[in-house]
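So, chain A:
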Amino acid sequence: MMNFLGNFITPAGMWNPLIWVFVSLIIFLIAYLIWSRGESRYKKGTEQTLPFLSGYAPESAEGTHVRAGNIYWGFVTALKGYYKVLRKIHTGNVNDYVGWYVGILAIMLLIYLLWGGA
Partner candidate 1 sequence: MIDAWFLTAFILFIWILLSTVRAVIGPTVPDRVVALDTINTLTVAIMIILSVAYREIIFVDVAIVYALLSFVATLYIAKYLEGGI
Partner candidate 2 sequence: MMSKIVRTQASFLYTFILIFGFYIVAHGHLTPGGGFQGGAVIATGIALIAVAFNFSNVKRWIKKTHLTAAEGIGLLTFLITALIGIGTSFFYNWLANSGLIFGQRVSYGVNPGYLNTAGTLPVMNLAVGIEVFGGLGVIILYMLNYVKEVRNDAS
Partner candidate 3 sequence: MWADYLIWTFLGIGLTFNGLGVIGLLRFPDVYTRLHAATKATTFGSIFTSLGVVTYAFANLYLNGNSGGLTLALHTIVAIACLILTNPVGAHAIARAAHRSGTLPHPRVVDKLEEVKR
Partner candidate 4 sequence: MRNALLCVALLVVLGCLLYVSVNPGDFGVSRGEHLAFGEPKYTDMDDYFIHNGQNQTGANNIVTSIVFDYRGYDTIGEASVLFTAVLGVGVALRELRKRRDKNDE
């Protein structure tokens, strides 16, 4: 009979998720210990939590939220050329959908007819 809790064998070796969970629990425990030794006078909802912006009043709650479109702006800008091509081929046109299908079909037909032999 197999061992449910046993090792999960991969080509390179083995791995056991339960041990991993156990280790990560210990790490969390250590983290909790460190955290619990922190400043105890800190209170939520008081002035302590407000950011100090050189005397200016903080922005409204909606304003401080980083919107999804702004995340990874740098990444997208760095790969501008790549994304330009991608945006160009995503036309959203039904004809193109069928066209891509037919194109790949043609390529595969050629490839199989040339190299697909047994």
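Candidate selection criterion: all candidates are chains of the complex that A comes from, given by their letters.
Here is the rule we use: contacts are C-beta pairs under 8 Å (C-beta built on N, C-alpha and C of every residue); 3 or more make two chains touch, one makes a residue touch a chain; residues count from 1.
Remember, it's a predicted structure, so these values are computed and weren't measured experimentally.
**Q** Can you tell which one of 1, 2, 3 or 4 makes contact with chain A in this complex?
**A** In this complex, the candidate that touches chain A is number 4.
**Q** Provide the residue numbers of chain A that touch candidate 4 in the complex, in ascending order.
**A** Its residues touching candidate 4 are 96, 99, 102-103, 105-107, 109-110, 113.
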